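Pasting a structure below so you can have a look.
Shown here: the complex without one of its protein chains, the others still in place.
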Amino acid sequence: MADIKEIIARRVAKELKDGDVVNLGIGLPTMVANFLPEDVHIVLQSENGIMGMGPAAEPGKEDVDIINAGAQYVTVLPGAQFFDSATSFGVIRGGHVDATILGALQVDKHGNLANWIVPGKMVPGMGGAMDLVVGAKKVIIAMQHTQKGAHKILDECTLPYTAINVVDMIITEMGVMEVTPDGLVLTEIHPDFTLDQVQEATECKLIVSPDLKPMK
Amino acid sequence: MADIKEIIARRVAKELKDGDVVNLGIGLPTMVANFLPEDVHIVLQSENGIMGMGPAAEPGKEDVDIINAGAQYVTVLPGAQFFDSATSFGVIRGGHVDATILGALQVDKHGNLANWIVPGKMVPGMGGAMDLVVGAKKVIIAMQHTQKGAHKILDECTLPYTAINVVDMIITEMGVMEVTPDGLVLTEIHPDFTLDQVQEATECKLIVSPDLKPMK
Amino acid sequence: MKDKVKTAAEAVSVIQDGASIMVGGFMGCGTPEILIDALVERNVRNLTIICNDAGVPGRGVGKLVSNGQVKTLIASHVGLNPEVGKRMTCEEPEDRIECILVPQGTLAERIRAGGTGLGGFLTPTGVGTIVAEGKQVLHVNGRDYLLELPLRADFALLRGTITDTFGNITYNGTTRTFNQVMAMAADHVIVGTCEIAEIGAIDPNNVMTSGIFVDSIVGGEKQWQI
Partner (left out) sequence: MKDKVKTAAEAVSVIQDGASIMVGGFMGCGTPEILIDALVERNVRNLTIICNDAGVPGRGVGKLVSNGQVKTLIASHVGLNPEVGKRMTCEEPEDRIECILVPQGTLAERIRAGGTGLGGFLTPTGVGTIVAEGKQVLHVNGRDYLLELPLRADFALLRGTITDTFGNITYNGTTRTFNQVMAMAADHVIVGTCEIAEIGAIDPNNVMTSGIFVDSIVGGEKQWQI
């Protein structure tokens, strides 16, 4: 199997359309930008105040006044805009971000998301995640299917919620799941796994789409 | 007696301190800027989007992109700022305007103000007046004491309110009145009038300040 | 990315009878006249217009009023357009305008709330007045506030000074007014602009409205006399 993160990031990239405004979480989601088709140009939003973010700055060419939400030096593309935090979250909460892609500690069949508190560990803070998942038109969770064998896709989240009823889609190395009123529908399965394997790695009962496709 | 409007405008000007941010209503209040002492520089706010408004534009030198709230072409002073309407009323409602000066149809002893609806006439709209009188730190009503002999300073306004409990001071050609929890206190009287004349021109009972001064 | 630059007629061709339309500007300053003209030409009816004021006859929103296209007007002040007063009380239901007056700061903030996903806000403006009628009053930190709700529209017609081909806009002087908040509060946004610039021509620090909000760009706006 190819690199798990790359598999996930490649598949997530297919969800994005030309012209989409997208906010990418730190880590795996950031990789998504590397796998966009030539004819798909997205507009990256960074919640600390950029619309039209470009790639990371080349070493030695950093502008220290320009960082992304992960505190890395980045560039901006022609047509970019800088703005303040109230405007930034106005854009986010107002539904002007077409998609946000982020990781999760747990997701459940209702589309509830938990990704900010691990009991017993220091609580780092929710940052902009609660606003992003409530405001973005489409919330895609990009993550490994399990955490050291433990279920992350559950009947009910056991960790404190980041938000309720917000997740639209879960993309893992095993497949693609859509959140529906009836529960999670498995729409694509990675050829390296069987249906039984995917179900076993998932706590909640998956509804297998009659139109199940291989994940590419 | 000198021009009534000038008497009023001259007296209002003395209420303004160097550095004050001031919003002047259309008409008489606009005249106030002409009577400021040399060492008093105020910052004029215009609710359609100017901080640091200057005098009216000279004929032939107008910039048609720059008007005041009365739709006249104006200039801006060095250090001015243009902004949008939400910001403008954020500044106003947020208490960042030190004083607003405007006219009234009626004011009462509680500091209630009515200046936007005359029954039976077309209602033009409140514009920014309701926000201004609620938001400004000091609300000064500058007007003629009576309207063709009819009282304008009342026990209770009879016309629909612009806002309640907002007026701090009333300045007319007859004198200066401050709104207090006990009612209107006459602090200055114009030398052309007697106490009886001022009281007769006022519906509510005036409390005469023990420190009553001549209005200059 | 798709080409957003269009003629005024093309740009307003998506607007149908009965639409709600936000129009930027203050007494005509900052209103996109070329888009208004195209809307008069198109002659769609029963419009709900959201604008600071009603302009003056022959200028800005006033043209739509005179042409009988406006059914409902949501504004803070309509006094400088006598035609509105006439139509508010006219006998013919077809020519009648319903006028909803909103304090100017509340109007701006309601539009901002509509564009930024807020469910409403608490303002001290209007407490104790007829503006409070039918509204929830909340007592917070020792003071009464009105709960005001967000306002959105099907369309927004903006007036830009310089707009790049992505739709990033700058506004000069006091033309900014309501344009900036309206850009975020409508499903479909059209900008009439004095100048169309190449993408990247505007310093990213000084872009006032992001191109992500803008669907169509129409050149040919001028610096109009009021």
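Quick notes
We call the chains A, B and C, going by the order they appear; numbering starts again at 1 in every chain.
Just so it is clear, a contact is a pair of C-beta atoms (placed from the backbone, for glycine too) under 8 Å apart; a residue touches a chain by one contact, two chains touch by 3 or more.
Every value quoted in this text rests on a predicted model; they were computed, and no experiment measured them.
Contacts of the undrawn chain with the visible chains, over the full complex, involve A, B, C. Interface note: of C:13, C:43 or C:206, the residue touching the hidden chain in the full complex is C:206. Contact with the chain that does not appear here is found for just one residue of C:9, C:100 or C:138, C:138. Within the set A:60, A:125 or A:149, the residue that contacts the chain not displayed is A:125. Within subunit A, the residues in touch with the undisplayed chain are 46-50, 63-69, 71, 73, 82-86, 88-90, 92-93, 112, 122-131, 134-135, 160-165. Against the chain not displayed here, subunit B makes contact via residues 18-19, 21, 41, 43, 51-52, 76, 78-83, 89-96, 134-135. Listed here are the subunit C residues that touch the chain not shown: 109, 113, 117-124, 138, 140-141, 143, 145, 147, 149, 170-173, 204-206.
By definition in this document, only the chains that are shown with their structure count from here on.
Drop subunit C from the picture and the touching chains left over make up A | B.
Among the remaining chains, the Cα-based centre furthest from that of subunit C is the centre of A. For this structure, the chains sharing the highest number of C-beta contacts are B-C. Chain centres here are Cα averages; for subunit A and subunit C they lie 35 Å apart.
Residues of subunit A in contact with two or more other chains: none. Counting only residues that touch two or more partner chains, subunit C has 112.
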